[in-house]
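Complex shown without one protein chain; remaining protein chains in place.
All chains are identified by letter, namely A and B, in their written order; residue positions are counted from 1 within each chain.
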Amino acid sequence: MADLKQLMDNEVLMAFSTYATIILTKMMLMSFVTALKRINNKVFANPEDCVAFAKGENAKKFLQVDERVERVRRAHLNDIENIIPFFGIGLLYSLSGPDLSTALMHFRLFVGARLYHTVAYLTPLPQPNRGVSFFIGYGVTLSMAYRLLKSRLYL
Amino acid sequence: MADLKQLMDNEVLMAFSTYATIILTKMMLMSFVTALKRINNKVFANPEDCVAFAKGENAKKFLQVDERVERVRRAHLNDIENIIPFFGIGLLYSLSGPDLSTALMHFRLFVGARLYHTVAYLTPLPQPNRGVSFFIGYGVTLSMAYRLLKSRLYL
Partner (left out) sequence: MADLKQLMDNEVLMAFSTYATIILTKMMLMSFVTALKRINNKVFANPEDCVAFAKGENAKKFLQVDERVERVRRAHLNDIENIIPFFGIGLLYSLSGPDLSTALMHFRLFVGARLYHTVAYLTPLPQPNRGVSFFIGYGVTLSMAYRLLKSRLYL
């Protein structure tokens, strides 16, 4: 128990824990936005989800692909493709004992870029707003991967 | 080495490890169910997968989108969207030294809700079976995120 306490007293790990939790929670909220868009636009993927609106064969007209829903789903999938590598590489990077200020810069830049990415995707803002925020987040994760492999390579 | 041993002797981390492994393994089994459904219904996504059934142009008739396969894939994607934030937030929460009985309640509720969610999705059971199990799992992860940020905020 003592060891575990000391582990989370490490400032880099505490900072990672805070930023990772914030951005994973934001990612989860995309499910909620998708559900809201489905209900508001009456567009569903499963027949059993439509029965509140119509019975039997009539319900099938609500089984559609709608661009307003698909946009949220693409934003969600892009989050999964980027936030999860950030989590995995970032956790291992945090455990490798990096400099606190360097680590904080990585975490803050990533979380800021991904929050802006969501706004740019859902509004939608004209390019290159979404593209630039995507590449900043991408670059931060690659930078942590590079630093980690440079300091702790074990093949 | 000694430190690592003590780390996994922590009861919360051992419990998280058990429940997370169970639910990640369940998530992986969805790939297997998808593969079975594709073979049983002869519905494939790639031309090279059809050659066991037909040669050349003839093989292309097996490249279809089939609702029985798509349902499993939607259930799998929903797992990814929910079980991965549970893993990330749950691991950090476990490291933050929570009360054992509170932590166990979170892990058990999540794993139970997601197992029921899979049954409700694949049967399919009428709503709100799937919806309720989704929201229980969602609420458990948000509760861990809230407790973690409350006890260990470092911005």
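Following the convention adopted for this analysis, contacts are C-beta pairs under 8 Å (C-beta built on N, C-alpha and C of every residue); 3 or more make two chains touch, one makes a residue touch a chain.
Keep in mind the model is a prediction, meaning the values are calculated, not measured.
Participant: Who touches the missing chain here, A:63, A:95 or A:109?
Facilitator: Residue touching the absent chain, from the options given: A:95.
Participant: Of the residues listed, B:80, B:109, B:122 or B:136, which one is in contact with the missing chain?
Facilitator: Touches the omitted chain: B:80.
Participant: Which residue numbers on chain A touch the omitted chain?
Facilitator: For chain A, the residues touching the absent chain are 3, 6-7, 10, 13, 71, 74, 80-82, 84-85, 88-89, 91-92, 95-97, 124-127, 130, 138, 141-142, 145, 148-149, 152-155.
Participant: What residue numbers in chain B mark contact with the hidden partner chain?
Facilitator: Touch with the absent chain occurs at residues 1-5, 7-8, 11, 13-15, 17-22, 24-25, 27-28, 30-31, 45-46, 48-49, 51-52, 76, 80, 84, 87, 91.
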